[in-house]
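Here the complex is missing a single protein chain, while all its other protein chains stay put.
Chains here go by letter, A, B, C and D, matching the order in which they are written, and residues are numbered from 1 within each.
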Amino acid sequence: MAEKKQKKFTNPFGTVVESLYDLFDKKAPRYLLMTIMTAFLIYLPLSSSRFTQEIMTNLFFYVVVCLGLNIIVGFAGLLHLGYAAFFAVGAYTTGILSSVYGVNFWLTLPFSIIAAVIAGLAIGAPTLRLRGDYLAIVTLGFGEIIRLTVRNLDITGGAMGLIGIQRPVLFGIVLNQITHFYYLFFILAVIAIIVSYRLHDSRLGRAWEYIREDEDAASAMGINVVQIRLYAFIIGSAFGALAGSLYAAKMTAISPESFMFIHSVMILLAVVLGGMGKIPGVILGAIIVTLIPELSRDIGQFRLIIFAVLLLILMLYRPQGIWPERQGISTKL
Amino acid sequence: MALLDIKDLTLRFGGLCAVNQLSLEIEEGSIRSLIGPNGAGKTCVFNCLTGFYKPSSGDMVFMGTSIMKKKPHLITHMGMARTFQNLRLFKQMTVMENVMSGMHCRTNAAFAGAVLRTQSQKAEEKLIREIAEECLDFVGILDKKNYMAKNLPYGDQRRVEWARALATQPKLLLLDEPAAGLNKEEKARLINLMRRIRDERKVTIFLIEHDMGLVMKVSEKIFVIDYGVKIAEGTSKEVRDNPRVVEAYLGKEETEDAV
Amino acid sequence: MSETILALKDLETRYGQIYALRGINFEVKKGEIVTLLGANGAGKSTTLKTISSLVPASAGSVNFFNEDITHLDPYAIVERGLIHVPEGRMIFKELTVLENLELGSFTLRDNVERKKRIDRVCELFPVLKERHKQMGGFLSGGEQQMLAIGRALMTEPKILMLDEPSMGLAPIIVQNIMDIIKQINSEGTTILLVEQNAKVALKLADRGYVLETGEIVMEGDADVLSKDESIVKAYLGE
Amino acid sequence: DDTAAPVDETPEGDAEGEFEGQVLFGIMVPITGSEAADGIDMENAALLAVQEINAAGGVLGYEIITSTGDDECDPSKATAAASKLISEEVVAVVGGYCSGATLPTLALYGDAGIPFVIGAANATSLIDENPGWTFMINSTGDAQAAKAVEWFEGLGVDTIALVDDGSAFAVDLKEQTKMQWEAAGHSVVAEDRVETGTQDFSAVVTSIMSANPDAVYWTAYQGLGALLIRQLRQDGYEGVIMVGDGSSAQELLDLAQAEGEGVYCTAPPVVDFLPAAQSFIEGYNENFPREPGAYAGLMYDATYLLVNAIERAGSFDGEAIKDALAATDGFEGITGPIGFTPQNTLNRSNFVILVGEGGRWQLAE
Partner (left out) sequence: MTTWEIFLQQLFNGLLVGSFYGLVAIGYSMVYGIIKLLNFAHADIYMSGAFAGLIILGFLNPYIGNQWLGIIVALLLSMILVGLLGVAIQRVAYRPMLKAPRLSILITALAVSMILYNTVLLMTQGQYKPFTTGLTHESFYIGALRMTETRLVLLIAALALMLMLHLFITRTMYGKAMRAIALDRDTCQLMGINVYKIIAITFFVGSALAAAAGIMAGVYYGTVHFFMGFLIGLKAFTAAVIGGIGIIPGAMLGGLLLGLLEAFGTQIPFIGSSWRDVFTFVFLILFLIFKPNGLLGRMESERM
């Protein structure tokens, strides 16, 4: 119906972009490009300012959380509006263990993952049978519950948050420079990308896609819908928790404001904008959402409006996301 | 003992009794049909068997085990596969991926396997592909394996559903109106295919269909239900001559119009 | 010979790169029953969808009472009296039978007239009267089909396009529906019928067209077609 | 040590051309987000100071230019903003509004060797995190709490209710007040909290009304404060109402309308009552289409103090500026004399008590 009115122009820009994407979808060029990019990113801190490194570190952090959320939203098709709660779980687990009990940072990571898994199970197990948007509101509510709870409890430092989180020590070096965190988050992002790719091309990845496409048909094919979704929920949460732990170590101080609804929304935005389920798309989304507001800091008060307008135009122009999962006849396999 | 044994199966929606005290048996290696007027409760029987609806009472025994309280995926795991009355393909995925879904319940690689790419995971992936291709070949659309499912014509989409069901390596295959929307020629091929499935793959078939010609041609025994109650059972001739069946279902007109 | 009210000229429709219709021409005259035959994927449903504007035509035109309606919105086409009962019935599952019928006459402002038409439809399909408070989705397949046709009749269309009305119906109901189509036609509504069940369709129709991969390969009076050897072979069997 | 050097070349745009070069100051405040109003106000005050200083010949012969880092009152945005300023090689930073967002930046400025003068944020937790490079010219929460306790006692109040909005700063003030109030032998009969963005306070009002305290102390910002005051008074609460420094702007009374009469405020040195600040107010009104808010004066002082310290240090070297700042003694700002404790906090309490009369704040003392 809407198609009737659609103008029949083919935009040259779109075609160029499309062919670029095709290039990236083939294995050989992809590996080549990735190697070049990796080399560049490893080299970058040697010749760039703190600000650049800070922004890039922030970007890597975003890549990790976006990929984590992508497992839940993009792969498994569950609308999650409270993702920030999961990196709050990670950040606070590390924060409490490290600042209150003096546990070594690296030892807090397993606890942080366990805490996220428990939280994921607690919220996922009873609610994953809910369909569609009801899950969205449950996760939204859960996000708010976590944020308000850490704000109201003493162990979490209340509204003032936790301070004095220990900096991690690696090979005898105290990680306290932005360059250290740049590399730390870079490594985490690379791991997240690899894990995402491998999950996507696996039995589990396909199962998520089946469920996303048609829940009933999937269960008729012998797929345990609730269990497979729970996997997505837990893996995605663990990604978030790990990122949260590192975030806590980098900031040395965390407070409830870092885990507000708006953060969940921005992460979701990055995922959808880039192209749900498509890993390079999600990374692109993370880049846009972190870099555009940062780079336009000088515009001052107008920048968020400009960002929003840009977002609107991008979305209208590419409704499937900038780099969507697939179009037309698939050449995959 | 029969492969599937349904005893006094009853399904109620509020006041409506969609399936009423239904009992029937499906012997291993047979092709059986279930017919009846629209709204008689045929699809409901399938939905109960595959765990989508929870029966109010009665019992269903599949391969010696009761499946009354089992979830759909477990029932598929036990060896029952189905197709849907209104196609339920994974529309945005390729034909190959659609069929690979059938192998899900026969494999078990999970997170660790996927991330670490273990030897056994790789072997499993290979197996999944092989079986899927074999099933596609069996129904005759291997050449379209890389098409997106929604772009196939209706008839081919139906075949993808069959291949997908076969890929679960079932003992019992439930087909819900597989011939709806197919033309003469395709119906003839469908009959042939059903026989091959039974003979070559040793799969028992339970069929719902409105095309009487097809039903009578392919199934040795037919069950007729109306308002959820079994009103007749027997060979095609017995059923056709049963006045209750004629009155409730076939009508006075000649009905041998198929095939 | 009565006047031509619907005419398709070189109509072409694409789904992305795939051509579903490759330039088809046909016409429907007032008071006729015309049937479209063809194998799966031949483009029958696409033809109806293009006429009712559910999918856009990529070339060619559709003329209705000498007006070009190719690029009108679907609702505007309905307002002109051309109505489409799509494949798969498409009734509103979560609305009651009565509400479904009322929506059929959405374009009508006059409530009294609406009631009158509902009564008339219920006369044709007594089952609908019995079930008027039931949710559409809980009707059986055959009842849903009757509802879909009844709902279409609420607009008192000039042309009624039916897409596979017999699909998935019990033999006894197929007969029933065909009788009703005949009756509607005899009351003055022109009918364009798409049917897999060629035998039934040709028995009902005045004229027929045969589609193959988006092109019309044969046309003629129904009784001529039903004796044509290739048709018998492909569609009627045995 | 990465000492920021002044930019040497003179830009083309400089009309007077008398300056030897330019020197970059950082301003870190929230200019977007929910706390933008006060942040923009603070930025304005700093800009005004810079404008005046430049007009008077700049600092050490250099023209001051500024760069604003928007912390959005959000900790992670604040570290990015701080990093931005550090990368731009600012000589020093003034600002700091939301305590929570300011907190994680202290270490960053410390690591980079950049002195940071905080004009508003005053949660006590900032003191613990200070690596030595931060200077707080607003009295901290405990000083304010002491002022509040003193005033309540003077009014003969015995039971109080404390209400905050869950922000780090407001909770800090509440905790301090509670501690000191109970230590003074009185009781806190109700503690309540509202979410930022709430409009309806009926639940809080009802629970306060049923606890019926002699006084209510609101420790957070004016927007919500005004709502609380209106709803308390409209529901018939007749006791004392006092608000903390976050609500000391004129805006509170404008918003509270008739209900704002008689409300007390523990305020930072608000410019309106500072004889020394009259020219500042005029200058502000000339340049910006609004009234200076609660922290404008402090921010203005922070900027002047920084320039003063640079001049005393005689260089733009971070270490030297830091030492000069620490050695500050009796610097005459418009908000009063400034000097620091060993912990780099203001060495006196600068809080005053205001009262709403005729829709304007008046000094109550």
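Please note the rule applied: contacts are C-beta pairs under 8 Å (C-beta built on N, C-alpha and C of every residue); 3 or more make two chains touch, one makes a residue touch a chain.
Everything numeric here is computed off the predicted structure, so don't read it as measured data.
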item	value
Sole contact to the chain not displayed, among A:Y21, A:F111, A:Y197 or A:F307	A:F307
Contact with the hidden chain (one of B:D176, B:E209 or B:E233)	B:D176
Full-complex contact with the absent chain, from D:Q51, D:T159, D:Q180 or D:T196	D:T196
On chain D, residues whose C-beta touches the chain left out of the figure	32, 34-40, 166, 191-200, 202-204, 206-207, 209-210, 212, 222-223, 226-227, 230-231, 234-236, 251, 254-257, 290
Contact footprint on chain A, counting only the chain that is left out	1-3, 73, 79, 123, 126-127, 129-131, 133-134, 136-138, 140-142, 144-145, 148-149, 152, 216, 261, 265, 268-269, 272-273, 276, 301-302, 304-305, 307-309, 311-312, 315-316, 319-321
Footprint left on chain C by the chain that the document does not show	52-54, 73-76, 78-79, 83-84, 86, 90-95, 99, 102-104, 106-107, 135, 137-138, 151, 155
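By definition in this document, only the chains that are shown with their structure count from here on.
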item	value
Chain nearest the overall C-alpha centroid of the shown protein atoms	A
Geometric centre distance via CA averages, chain B-chain A, whole Å	41
Whole-Å separation of chain centres (CA-atom averages), chain A against chain D	35
Chain D, residues touching no fewer than two other chains	none
Multi-partner residues of chain A (each touching 2 or more other chains)	328
List of chain A residues in touch with chain D within their complex	49-55, 58, 151-152, 158-161, 163-164, 176-178, 247, 251-258, 260, 294, 297, 300-301, 303-304
Touching residues (chain side chain C, partner chain B) in the complex	15, 18, 39-41, 88, 138-143, 164, 167-173, 175, 196-200, 234-238
Residue ranges of chain B in contact with chain A within the complex	50, 52, 71-73, 76-77, 81-82, 84, 88-94, 96-97, 100-102, 104-107, 109-111, 113-115, 117, 121, 124-125, 128, 145-148, 151, 164, 168
